[in-house]
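Pasting in a structure now, in structure tokens, and then I'll have a few things to ask.
Removed from the display is one protein chain of the complex; every other protein chain stays in position.
Each chain carries a letter (A, B and C) given by its place in the written order, and its residues are counted from 1.
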Amino acid sequence: MGCGAADVANLLRAGAATIAEHRVELIDLDRPIGDADHGENLNRGFGFVVSTLDTAVPETPGGVLKLAATTLISKVGGAAGPLYGTAFLRVATTLGDRPDLDASAVVEALRAALAGVVARGKAEVGDATMVDALTPAVAAAEAAENDGIAALLSAAADAADQGAESTEPLIARKGRASYLGERSVGHVDPGARSTALLLRAFAEAAR
Amino acid sequence: MGCGAADVANLLRAGAATIAEHRVELIDLDRPIGDADHGENLNRGFGFVVSTLDTAVPETPGGVLKLAATTLISKVGGAAGPLYGTAFLRVATTLGDRPDLDASAVVEALRAALAGVVARGKAEVGDATMVDALTPAVAAAEAAENDGIAALLSAAADAADQGAESTEPLIARKGRASYLGERSVGHVDPGARSTALLLRAFAEAAR
Amino acid sequence: MKKIINDPATVVTESLRGLEAAHSDLLRVGYDPDHVVRADAPVGGKVAVISGGGSGHEPLHGGFVGTGMLHAAVPGAVFTSPTPDGVQAAISATTGAAGALLIVKNYTGDVLNFETAAELAAAEDLDVRSVVIDDDVAVADSTFTAGRRGVGGTVLLEKLTGAASERGDGLDAVEALARKVIGQVRSIGVALTAPTVPHVGEPSFELAADEIEFGIGIHGEPGRERVKAEPADQLVERLVAAVVDDLPFADGDEVLLFTNSMGGTPLLELYLAHGIAERALAQRGIRVTRRLVGPYITSLEMQGISVTLLRMDDELTELWDAPVCTPALRWGM
Partner (left out) sequence: MKKIINDPATVVTESLRGLEAAHSDLLRVGYDPDHVVRADAPVGGKVAVISGGGSGHEPLHGGFVGTGMLHAAVPGAVFTSPTPDGVQAAISATTGAAGALLIVKNYTGDVLNFETAAELAAAEDLDVRSVVIDDDVAVADSTFTAGRRGVGGTVLLEKLTGAASERGDGLDAVEALARKVIGQVRSIGVALTAPTVPHVGEPSFELAADEIEFGIGIHGEPGRERVKAEPADQLVERLVAAVVDDLPFADGDEVLLFTNSMGGTPLLELYLAHGIAERALAQRGIRVTRRLVGPYITSLEMQGISVTLLRMDDELTELWDAPVCTPALRWGM
């Protein structure tokens, strides 16, 4: 499959649907170690992304992702807003005005997303953040680049799932959970979980 | 039995013990229809009465009762403080400086107590207040005057018990319970109950 | 029960120590009998405006002691009217030839205890008058019962009479002003949760998750009726309607709108309610010319709000705007 602006818009719609579906789960993950708003914030932001796309879909994948980025930045708030917003913005910049994405462009996009999150949030793997989901996802996507977009996204989602799970035994060192010190152990990081959910939604929509 | 200052002091000590014992009950009666302080207020006041008497017992029954009155007035607060305080003050005034009380003096004292409460609070029988306990108590005491102090107090206590019970089906028209209108029905008035408890304690102590 | 206290029996006194430490520039505290007086009391030539009542309604009354408002406040035990000796001590500390006005909320206990104190003051040749405020429209107005409770209007009454005293009005004038205010102020409250009295240790009443007490007082006594919880728009409209219809307030009236938190309601919700109340009044053609929003007469940690309306005129507006300097209300100085 090729992947044009309309396809990317559909991926984002699928992501928004997943976030809406898992809104309470993400709130509940954020409650014991944070402030119980992750699901609410992302859902508000992705809701606006969808309604913006309903008005008009930009012409290029990069344009669509830039629109998503600016919407997330101005509607999500909290830590996740700037982090996801920066991720999408970096992706948009990387893609430029290509009309269509191939597998290598998608891998490049994922790398740019990770680079954006790290540049903004300064987290490393093991700090119990979305970086713990996104880092293995990028590696898995790179390894599966030759299998096509759907397969590489699926591999990325699998890796992100595991990465999210891997945050459970960790002491959080970034974000709100870090205030808890030892008490942050035993909880899956909500941002890592939402990253895994989004990648899964993208993978399924790309099939 | 005759009844001197020391005996009256003992009646008051017995009254204080009863109030302490029934503190929570009186709070719980005041909770659904009032502000949950009747037991606390009376217990605080009678506690001070006892500790004052522990220091020195005045020479006459009237003196003892005046001390009780002023202590209650300055330590109880709320509606019950001035009402009980006035009752005891009127009793003290009525008794003057007699050294010893006979049955007729005790009946007269009860009449004075009732008159004091009514003068102060303007309640009538049926308003669901302590007047509903004290009024039949005075009548019963008058009827039993010839049976001696212990018996007349016992008759008064019996009548007060019934009087207190009689407040249960009433719509309160005085005190805090009157704010509730119809919702005050189905509750025994705490002040009527404390009146009955005090009279019972006096009766038992006088035996 | 979880509270930041040591012992229910000493809560009020210990709290007064903190009040005194925090505001020694504005007030001083006398203990046993407890009373709070202006730091500069007695203020020569001015009518002493004194109020008091059970504790648990803070900042009422101690938080309103200072220039331009109360000369003294007399705190009782939690939810229990103070005793006459406390009132007497407050009178002694503040009252000179200009006399004193006692502001009494209409509860049997308050009325009786202040009455006694006033009698004792009269015996000492002090000119002490009392007014009884009974602004709560939730209670049926009747001379056969204890009548209406004094609630939110008390705060406004204390500010306005305090300002009148401060500008030098004599006792007759201050008393007349008080009666005028009492005649044109009305309130009603609602509770979402119950307060817990320290010496009781359990909530004063139980409410289901979807129930509220409408027409609540400030002592954990139940309200007039228990109704289903409803959205803020309806709830506030119901409060405003009850107050407006009582006096009644009419199209063209100018009013002070006082949206009060019962203690546990977050300011976020309180301002939301205030906004609705403003609209509900605007729809009726009633002009809000002054407002007060905050937790000023509370019932411990109870969640809920009350709405108070006072009909305004130039005199009241001038007195409201006059400088006031107390722990809880301060402007113009």
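The rule we apply is simple: a contact is a pair of C-beta atoms (placed from the backbone, for glycine too) under 8 Å apart; a residue touches a chain by one contact, two chains touch by 3 or more.
All figures in this text were calculated on a predicted structure; none of them were measured in a lab.
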Handout entry: Touching partners, among the displayed chains, of the absent chain
Key = A, C
Problem - Per the touch definition above, residue among C:160, C:240 or C:293 touching the missing chain - result: C:293
Practice task
Would you write out the residues of subunit A that touch the absent chain, in ascending order?
Solution key: 27, 31-37, 40-41, 44, 73-83, 120-121, 172-176, 178-181, 183
Problem - For subunit C, the residues touching the chain missing from this view - result: 1-7, 11-12, 14-22, 55-56, 58-59, 63, 78, 192-193, 207, 209-210, 212, 229, 231-233, 235-236, 259, 263-276, 278, 288, 291, 293, 295, 298, 300-301, 303, 305, 325, 327, 330-333
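As a convention for this text, only the chains that are shown with their structure count from here on.
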Practice task
Specify the chain pair with the maximum number of C-beta contact pairs.
Solution key: B-C
Practice task
Can you check how far apart subunit A and subunit B are, centre to centre, with Cα atoms defining each centre and the answer in Å?
Solution key: 74
Handout entry: Centroid distance [mean C-alpha coordinates] between subunit C and subunit B, Å
Key = 32
Problem - Between subunit C and subunit A, distance of the C-alpha-averaged centres to the nearest whole Å - result: 54
Fill in the blank from the handout: The positions of subunit C in contact with two or more other chains are none
